[in-house]
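Here the complex is missing a single protein chain, while all its other protein chains stay put.
== chain A ==
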Amino acid sequence: MTAALALGDDALVLSHRLGEWAGHAPVLEEEVALANIALDLLGQARTLLSLVGDEDELAYLREERAFRNLQLVEQPNGDFAHTIARQLYFSTYQRLLYGQLAAGDGELTGLAAKAVKEVAYHQDHAEQWTLRLGDGTAESHERMQRACDALWRFTGEMFQPVEGLDVDREALRSAWLESVTTVLKRATLTVPDTADTGAWSAGAGRQGLHTESFGRMLAEMQHLHRSHPGASW
């Protein structure tokens, strides 16, 4: 069941990154919002990973080559603009993907139907902040543009084939590009025209090929669980 593992890993890893914001957000309302999104994603991850096996074994006892998440979601938080650009790219993808899955009748239909409501909120949150930062001050505009440019090369991976994921990838790609383009333009930002393939080749994260910071993230996430083999928590 590679599709559930891939989507579960996306949600797990992005949730972890958002969890790193706790206590560091620019306003209290964002402490609440980012934690809220992180919790939604963690809930999705638990449901998806449980379709594959034991959620904790999968989260805590796999090494980085066995993780199937996109490289996009493992990217470090950076500044608030980086976090928002990552959220914009990913939540737009997730909403379109879950929209398609919810309309089908596969194993992921039920989960997608529930999660699509959550990810609509995540997408709205990311879009609103993209507008504020892009069309806010000169500094915020510059930071937001830099973040959109820097993360662009990780977006192509989202449209690579995933085993067991029955979606119209071409429709997904064009709808994603249209949605992101509309928001970036409204935010007075430029859509990057650089290549959209990541550190390895197309689909790298889905093949277990990750970027360097990911190993360190897993070391932190897994160390306590691994220090007490067989313990229950």
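The rule we apply is simple: contacts are C-beta pairs under 8 Å (C-beta built on N, C-alpha and C of every residue); 3 or more make two chains touch, one makes a residue touch a chain; residues count from 1.
FYI, contacts and distances are computed from a predicted model.
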Problem set entry | Missing subunit (named according to UniProt) among the choices "Monovalent cation/H+ antiporter subunit A", "Electron transfer flavoprotein subunit beta", "Ring-1,2-phenylacetyl-CoA epoxidase subunit PaaA" or "3-methyl-2-oxobutanoate dehydrogenase (2-methylpropanoyl-transferring)" | "Ring-1,2-phenylacetyl-CoA epoxidase subunit PaaA"
Exercise. Of A:136, A:164, A:192 or A:215, which residue touches the hidden chain?
Worked result: A:136
Exercise. So which bits of chain A touch the chain we can't see?
Worked result: 12, 16, 19-20, 22-33, 35-36, 38-40, 42-43, 45-47, 49, 55-56, 59-60, 79-80, 117-118, 120-122, 124-125, 127-129, 131-133, 135-137, 139-140, 143, 186-188, 220-221, 223-225, 228, 230-233
